[in-house]
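Note that one protein chain is taken out, while the other chains of the complex remain in position.
We just call them A, B, C and D in the order they show up, numbering each chain from 1.
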Amino acid sequence: MAPIRLFCLIVASTCLCAPFCTSLAPALPSKRMCAVRGGAAPLAAIKAPPAIYEAVAAAGQKKASNSVDDIFKLGVISGAQIGLGAFLAVSIGGNCPGLASANPGLQKLVMGAFGLPMGLLMTLVTGAELATGNFMLVAAAYREGMTSARSLWKSWTVSFLGNFTSQTFVVTFVRGIICSYLVAIAVYMAAGAESLEGKLAAIFFPISGFVAMGMDHCIANMFLIPLGMLRGAPITIADFLLKNLLPVTLGNIVGCAFCVSYGFGSAFGKKKQKIIAA
Amino acid sequence: MAPIRLFCLIVASTCLCAPFCTSLAPALPSKRMCAVRGGAAPLAAIKAPPAIYEAVAAAGQKKASNSVDDIFKLGVISGAQIGLGAFLAVSIGGNCPGLASANPGLQKLVMGAFGLPMGLLMTLVTGAELATGNFMLVAAAYREGMTSARSLWKSWTVSFLGNFTSQTFVVTFVRGIICSYLVAIAVYMAAGAESLEGKLAAIFFPISGFVAMGMDHCIANMFLIPLGMLRGAPITIADFLLKNLLPVTLGNIVGCAFCVSYGFGSAFGKKKQKIIAA
Amino acid sequence: MAPIRLFCLIVASTCLCAPFCTSLAPALPSKRMCAVRGGAAPLAAIKAPPAIYEAVAAAGQKKASNSVDDIFKLGVISGAQIGLGAFLAVSIGGNCPGLASANPGLQKLVMGAFGLPMGLLMTLVTGAELATGNFMLVAAAYREGMTSARSLWKSWTVSFLGNFTSQTFVVTFVRGIICSYLVAIAVYMAAGAESLEGKLAAIFFPISGFVAMGMDHCIANMFLIPLGMLRGAPITIADFLLKNLLPVTLGNIVGCAFCVSYGFGSAFGKKKQKIIAA
Amino acid sequence: MAPIRLFCLIVASTCLCAPFCTSLAPALPSKRMCAVRGGAAPLAAIKAPPAIYEAVAAAGQKKASNSVDDIFKLGVISGAQIGLGAFLAVSIGGNCPGLASANPGLQKLVMGAFGLPMGLLMTLVTGAELATGNFMLVAAAYREGMTSARSLWKSWTVSFLGNFTSQTFVVTFVRGIICSYLVAIAVYMAAGAESLEGKLAAIFFPISGFVAMGMDHCIANMFLIPLGMLRGAPITIADFLLKNLLPVTLGNIVGCAFCVSYGFGSAFGKKKQKIIAA
Partner (left out) sequence: MAPIRLFCLIVASTCLCAPFCTSLAPALPSKRMCAVRGGAAPLAAIKAPPAIYEAVAAAGQKKASNSVDDIFKLGVISGAQIGLGAFLAVSIGGNCPGLASANPGLQKLVMGAFGLPMGLLMTLVTGAELATGNFMLVAAAYREGMTSARSLWKSWTVSFLGNFTSQTFVVTFVRGIICSYLVAIAVYMAAGAESLEGKLAAIFFPISGFVAMGMDHCIANMFLIPLGMLRGAPITIADFLLKNLLPVTLGNIVGCAFCVSYGFGSAFGKKKQKIIAA
């Protein structure tokens, strides 16, 4: 129908146009080309388009050269991050019946804005292994002859399996661990940002997310539960300390120390490098 | 009517004013001029106005010197990016009946804010060829004598045809490919940003957009579908794996590896340069 | 009444306080003063307060030394930019009856947020001449003895007239040109930003604005009109191509090539400098 | 009651814990300490925590060494800035009856977000003297032995009186001057920002604020009033020029040239330094 006819029209026009154009060699030297982006100004914080492609291929090469062990561990981490993002999207955007009936477009916008962008930001900043990211990055490295087909296959399948594995955990995860995972990853990512606005960008989604998901954080509970007690909630100090603060704190320690510090440490730590070097 | 009388008034005032003013040569040396922007402070991340114009002309010269082949391919890419932006605008802003009746201004604002800014950001960061961008950039290069009329004509027509070609595809595109195109372009653009807030800016619109458009992402589905299964949705594991995960993953691979990595690789890759050099 | 009595009280207190204070010479050396902002850290992207004033005076000197011709042309450009901002404010904030009745404060906020900030950002980034800006900048240069009273008068009156002239055009402007002016200025300003987040800041308001104002963009129409045709809108391909795409594209070319590239080129271009040098 | 018992518990725990802990000298050298923030990466745009305190004390020393005259003038400026912020908060957040009844928390959020952050940003960027800022900054300098008690007293009282003085003016201020003060301060602050996103941050609140407060700006009026005339408003050109444009423009000149350029010039200008040097 219409698209087909449109397409024919375009192909025909292109054919007519091509002979005319191909005879046009770039007639002028392009010495000033480098002034476009980051040449004259010594402070570009963005790469020029060809440099982005180069960086993409180099990142793919690096990812393809990782060990199966590291790809799987970092794949589990990335899968949990994306899963948490999807969980957040369901908690916020999936819970707006008023918007969904009056303005479905806004409900979709909220669903999109709060959830997966957090998950992908966590994966990109921490260097975790996301299969759909590798589908693109390693393919670029392969196209440039910078990695082999076997490495591409390894990267794609192992990161996919790692991603898959962690999803099952997220679905059945303990609440206190999820919360402290998000607090710890916020602190972890903020350590990678070199500006105040970058640190704010690092912590905004994970921290607002754990509150929105209704998770427990031991330090915030120290304020909220005594506040409730002052206002007459029937909670004894022993209840507060033993039934809430103790288990939540232990869950927070597991989430912070084990899931974040030991997770990334097993992939990036010095200790490991000594074991390899030995 | 009024505007005409206003205009006459202005012309008259200007004529009266001009003789007085033109006799005023700039009386003072301007040694400190360079301190205005980026002079004293060594860290300006913005160009001064004349430098912006220079950068614009140089970018136009560079674009005019591209081959017809590259302009067309990058024009198809840019057209798809703008088309995806328009699709997003229709999905979100075009789907807000509540806003449209009570506050039409807000509905227009949402329509504008979520859609084409994403499309243009993708085009500018990745260096794709948008005809309306070339109308301005190459015109500046032509004005400065940095390119020929034939190159200007080539750039304008080929990028226009490239833009046109891809629109037809977007209209009839496969859902899984659109989604993974957006995920892959988010990762691709983030590779070009050198700050955490820049990476967040790179991924926010494409990722929130694919969710808002209701597209499928294999890794997110790994979480969402088992969650539904746990809650009793009548889906077997085989259904999940074969009817959803397999086709979505294959679509994602096409979107990521082919549309992004091979698309930009064919324009910016090293491999191509070797073929040319050979 | 009350303010007068308050004022008397303050004057009296100040008089009582002054003798005590003026005897207090700064007793301590201030070697570490420079560490406050940008001293120790080599990366300040903000000027210290006295340096801002210096930059303001230097910018005023530069503006005062411009030719009448350039001030007028850049004044016309700035006037159109501010006029477009006011037009946008009327289109969005002025079109929110629901907000205006339930929450007038929010309606004012929307009116303020979307419109003039876009206009002023365009003027500041592109270096156009806004009379109210010059009232401040050139006054500072005059105060510092960096420009003459005649130059101040020239700068104020010519930029004011330039601003005035363009308003009449905006009121009666052709739709396709406004749109492509906004697209082109977005690309133009983005060329001046050296970070991905800066490029996003550059394009967000102009692009969301042209959509919110209901303007036509040839590339977006390539997607939207065939989409409507596929859904059965009674538009023939000839209608689409000849009655919409052709005139919109021509308007876009005028807006991009003439209004932006030639507008700024006439003030900042190299070609002009050669004419002057000859 | 509960808090007291909680507190006793904490003191007791601390006492139990302290002897154990104090015996723990830091056992490991901390050579890599500097890598935490801004060490390895040469581009930190944020200071490390101890450096922030140092910068705070140095800023306090600098403020304590200012002359009474400068502190008072810059105190009047800061007071007006905070007063304008409070005025904006009342205009927007104080004018949302719909929010206040359905969602009081959102009404408080709007009240907080649009108003005082603008005021304090203006004060911090322009280096004006705010008493509550000095309460903290100069106290730090005094603690470090970098200033005397008399200078601390001088800084606190004179800035407080300066802040107090200007409030009375803001309450009874002329509309056209407030508006152009905000336009001029936006341009002034933007001159201090070295990135496009910083310039946007500089102008967003003052410009959106003056519109939200319903103030007059001569250049925007050039567009809005002829637009109304075209639509049939009963305004003659003479009315427009003499009864609106002339008085608003004169008010804008006072606001821009006098309140901003001469205000900051009297504190930071070169001319003054020559007078002092002579």
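FYI, a residue touches a chain if its C-beta (ideal position, glycine included) is under 8 Å from a C-beta of that chain, and two chains touch if they have at least 3 such contacts.
Everything quoted here is computed from the prediction, not taken from an experiment.
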Using the touch definition given at the top, which of the shown chains does the missing chain touch? A, B, C, D
Which residue among D:Ala64, D:Ile77, D:Cys96 or D:Ala131 touches the omitted chain? D:Ala131
On subunit A, where is the contact patch with the chain that was removed from view? 38, 42-45, 47, 51, 54-55, 57-59, 61-62, 64-68, 72, 91-99, 110, 114, 125-127, 146-148, 150-151, 154, 157-158, 161, 164-165, 168, 171-172, 180, 183-184, 186-200, 203-204, 207-214, 217-220, 222-224, 226-227, 230, 249, 252-253, 255-258, 260-262, 264-265, 267-271
Where the unshown chain meets subunit D, residue by residue: 3, 6-7, 10, 13-14, 17-18, 20-22, 24, 26-28, 30, 32-33, 35-37, 40-57, 59-60, 78-79, 82-83, 85-87, 89-90, 93, 102-106, 108-109, 111-113, 115-117, 120-121, 124-125, 130-133, 135-137, 139-140, 143-145, 156, 160, 163-164, 167-168, 170-171, 189, 192-195, 197-199, 201-202
Using the touch rule from the top, list residues of subunit C that touch the missing partner. 1-3, 5-6, 9, 36-38, 41, 43-46
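Going forward, only the chains that are shown with their structure count from here on.
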Count how many hops through touching chains it takes, at the least, to reach subunit D starting from subunit B. 1
Out of A-D, B-D or C-D, which pair touches the same way B-C does, with over half the contact pairs the same? C-D
Using the touch rule from the top, work out which pair, A-C or A-B, shares more C-beta pairs. A-B
Proportion of interface numbers common to subunit C and subunit D (over half same, under half different): different
Approximately how many whole Å separate the CA-defined centres of subunit A and subunit B? 22
Just how far, in Å, is the C-alpha centre of subunit C from the one of subunit A? 35
Multi-chain contact residues (two or more partners), subunit D: 38, 43-45, 191, 194-196, 198-199, 226, 230
